[in-house]
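Only one protein chain is missing from this complex, and each of the others stays in its spot.
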């Protein structure tokens, strides 16, 4: 009994290293296989929604779905067994996603149509973002990340401004175009305003009256100018990162007080006056 | 009588602090409640324009509208009573908006359909922009504001250029496409040109003749290049702000050797070692 | 006779100063009036193309058209009389435009329908660009102009790249989508490619086959990335203009050799070694 427990512990440890670790060859291989299976599972769910394809290969797709579901189920159980605090994993973001990815197929045994929920599996694609933490990409993606973090405050203010503008312009267009045309309600008008301000312009709703078209023209030119704002914010952040890199290397720290970061051509320490 | 007047004065003063002030706890609470009520009032106006929803909950929406109208009316009266120069407030931008937000419901008692005007209430959303002056955001939003102010001249010239181009291109397309197709008049052609130059592209009007499509292609590539101009202007402004921030503030020149441009927190001249 | 000629010369001189000059009060007034009449003439031509409006106010519009035509005719004759080298003006760009703006109405006396050509008058709007040379705007607009000139080479290469790409992608889409669908010919496919690459997206032509939609998706993401190129070019030019302005003012020229533009903290002239 004792020996069996010890064996189980060794097994748990090994599984833990393979599933959660990324330093060993097996750990990395597992990550790759898992990502591969996730991608395949999402492609299968996609193909099932394509009518013609599903009718032709219904059985094959179903069999593949079950294979993947069982693979995901085993992975989920191993994740719970091998971790020290299983409760923490189960209620974590990825834990819930992993569970939601396996359940739909089991439900479909009892409720016809529950397999529609297997679309939820697409959320497992979020694991694909973990690749960006890989050392190969981490430098570039952390650079991107930092620039976005630095611009966050300005971008939020900008979005707030855009949302309030959309409500005001949307209400105005509802009154101008009248409820007879395509602008059937204020929420729809706001939807149109966002479609227009972002220069998407589906054309499912478009102004028909001369006054509406004039206001729309102003909104478009505004949107065209406004796009400069987030772009400018992010550009400037990237540029200042690049700029910092391009400033010449500073000389050694002061030999007296140890203060670092003197100007390039300083002769005396600007903190204690010691000659450098 | 005298005492009553004195009481009224104390009341006015208290109300003034709550309504106009932002330093006391009550003042801040009032601002928050007011913004909340404005948002709710706009949502109600929105829902009233959604046909299905309005038919189902007509009574509930009407009751809520009246509650909000009375709240706004009391707020408006208090604003007038508690301020020293009520005339100035009444004819100020926000004063007129506040009045316009209360009137429609009272009009609707006498004229059926006047409640349509309650859409005007959306303009009160402009008060939401006041949040941007809050200390929490003021740093970021003043940064945004300054960059926009600095680019204003160039952006106005750019818009002038775009407007004149739109009229010329619009007239050209009217002649090329002929009045038989979707380009029924020059104003409509100009509307199409703006839709195209800003890359919105609804598709409600699109060229049908080969020559028209060729000109449209050129206009699109122009528009694509032109978008670089406002973006470039604003980007450069943001970048120069960031750049200025990245250069430390300079103190006065060294009293001994007169060298200028020391770092912000330098204590000794980096040229001669003299204490600053 | 001699006296009459001298009078005529004085008259010519005065007219020249008013029409071509911009320094006297009358000269500036004439420019303003001319621009005003051009704007009015273009608005009239616009309104004539709006069916409902033209039927109602046909006579009024016609009278106004004739008044403006006569004004333009007098202006044209005065321009020829008052200038020293009339031939040069007549065959200059603006000379031809000014002539084309007057002729259509006279033609319409002989050929019904020739008044359609009065659309040509819109080209006179190009004179509105002359405003940008006004001292009030010239600083900002010359800044814009210089940045565009500096980016010209790169933008031309970029447009060449885009044109060739459009032809290749357009041909590919023609083959993929087949001539049965909306992609009826290669020129139309190229038109679609430009509409898509520039993110205009009318939707008058859109891919219907899965393969076509996949290629379209790639083209869109390409277009989305490509827009960064002209924007980046122009942004960088603006930024480097701003940057140059932000470099600290340089000290006076060298007292010995007169060379200018030394570094901020230089002690000796870097051209002749003289102490600064």
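Note that the chains take the letters A, B and C in the order they are written out, and that residue 1 is the start of every chain.
The definition used in the following text is that a residue touches a chain if its C-beta (ideal position, glycine included) is under 8 Å from a C-beta of that chain, and two chains touch if they have at least 3 such contacts.
Because the structure is a prediction, the values reported are computed rather than measured.
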{"item": "Touch criterion as defined above, residue of C:11, C:26, C:91 or C:161 at the omitted chain", "value": "C:161"}
{"item": "Contact residue for the chain not shown (choose from A:15, A:37 or A:125)", "value": "A:125"}
{"item": "Selected residue (touches chain absent from view) among A:78, A:162, A:175 or A:222", "value": "A:162"}
{"item": "Residue among B:89, B:183 or B:202 touching the omitted chain", "value": "B:202"}
{"item": "Absent chain, residues of subunit C that touch it", "value": "153-154, 157-158, 160-161, 164, 167-168, 171-172, 174-175, 179, 184-187, 190, 196, 199-203, 206, 210, 213-214, 216-217, 220-221, 223-225, 227-229, 231-233, 235-237, 239-240, 243-244, 262-263, 266-275"}
{"item": "Subunit A residues that touch the omitted chain in the full complex", "value": "42, 45-46, 49-51, 116, 119, 122-123, 125-126, 128-129, 131-132, 137, 140-141, 143-144, 147-148, 155, 159, 162, 187-188, 190-191, 194-195, 197-204, 227, 230-231, 233-239, 241-243, 246, 248, 264-265"}
{"item": "For subunit B, the residues touching the chain missing from this view", "value": "199-203, 231-232, 235, 239"}
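Basically, only the chains that are shown with their structure count from here on.
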{"item": "Angle of rotation relating subunit B to subunit C [CA atoms, steps of 5 degrees]", "value": "90"}
{"item": "Chain centre separation in whole Å, for subunit B relative to subunit A (CA means)", "value": "30"}
{"item": "Centre-of-Cα separation between subunit C and subunit B, whole angstrom", "value": "30"}
{"item": "Two or more partner chains touched - positions in subunit C", "value": "199-203, 231, 235, 239, 265"}
